[in-house]
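Below is a structure I'd like to ask you about.
In this view, the complex is presented without one of its protein chains, the others remaining in place.
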């Protein structure tokens, strides 16, 4: 896995402050864990009120946490005075999202001036073991000088 | 747009019953609207507690409703005694998800015995106009004889 | 389908000139057909030497023509003195690519200053009928002032 040098020495505080503004995270009960250069982890305890019809977490909930993990992994490498937007992502759902807790990990695959590509994984903690339940590839964009979009 | 013939004459009741079991939908305030052969619509009023850091609906929330719209569009064409699972999807985020209400529409592109591919769109209602904010391509699978996965 | 206004009045000549520089197109025998604002069509007669192991056109060949159709649909709406690059795409393979000729159509879903999103379709001509064999969603980027990347 590549090592990245952050352009903003204050990257961790910046990511944590932006995450704190994502009101959805409080609504679903997700917590920001690791913030490292090019890598972010978010956890989500299982909740019945976030499930789909078979009793698993809805794919959209899994996507929510891994999208934020990828977006903030990208932001951790962006220069000061910029913002991050997700342009698109693709998610493969590999196993049912059941288990006591989900761990979403986002990592930068390729940083760039405008486009940063990230890879995400979501693990379910089942009986003390981690099981891979989803993968994401996300394309994010560094936003400069757009009112309302800074992080 | 192609016309589809449902294999299950009871498709609408079946889709509505399955949707009613998606607890996430009640949690976020989404409502099932149209259920037609190969086409489903879901609406979601804007809510501050579902937003990301810039005040727009989080991409994961947008994904949640359009994933269900696509999955149920697929289910509407599946034979009785089967269930639907989403294998993967790809979402492009075209504009910020702001506006009074979101409308997610899922349509079957290609039905199949095992694999059904769907196209989804999400529109934001802004000042009485519809604005396209996201597109989805979803690949779903017809599940036969798997305990816990029937719809 | 939306109507688009080209920013470059010379868009058609520009697309045709760029296509003529894609040496792969001559190699596989593909031909540029329609060039309209936000829409491009490319055809490819079936050839045995482009097949995969079951005798169908290889998915990569199908992708080649629909990627160019999408990229040039995007370019048709870009301002003069810019270039187009594809950032990413997703392809669903819906049916075997067999038949006398393939028709790839790319259309702009959402143009933008930096990012333009396109939808592509590939049809096989089988017994005088068109059969949808693949769909693409492509994200392209307008390139400014990068040596070697202008169209």
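Brief remarks on what is shown
Order as written gives the chain letters A, B and C; numbering starts at 1 within each chain.
We adopt the following convention: contacts are C-beta pairs under 8 Å (C-beta built on N, C-alpha and C of every residue); 3 or more make two chains touch, one makes a residue touch a chain.
In this text the structure is predicted, and so the values were computed from the model without any measurement.
For the chain excluded from display, the touched partners among the shown chains of the whole complex are A, B, C. Screening A:7, A:92 or A:150 for touch with the missing chain picks out A:92.
Here one chain is not drawn; of C:36, C:93 or C:132, the residue touching it is C:93.
Considering the full assembly, C:83 is the residue among C:6, C:45, C:83 or C:112 that touches the omitted chain. For subunit B, the residues touching the chain absent from view are 87-88, 90, 114-115, 117, 137, 139, 141.
Touching residues on subunit C toward the chain that is not drawn are 18-19, 21-24, 26-27, 48-55, 58-61, 63-65, 67-68, 83, 85-93, 148-149, 151. With the whole complex as reference, residues 90, 92, 94-95, 109-110, 117, 119, 132, 135, 137, 139 of subunit A touch the missing chain.
Going forward, only the chains that are shown with their structure count from here on.
Where the sister copies subunit A and subunit C meet, the same residue numbers recur on both sides for over half of the interface positions. Bringing subunit A onto subunit B by least-squares fit of CA atoms involves turning it by 180°, to the nearest 5. Centroids of subunit A and subunit C (each the mean of its C-alpha atoms) stand 32 Å apart. Across the assembly, subunit B contributes 90, 92 as residues in contact with two or more other chains.
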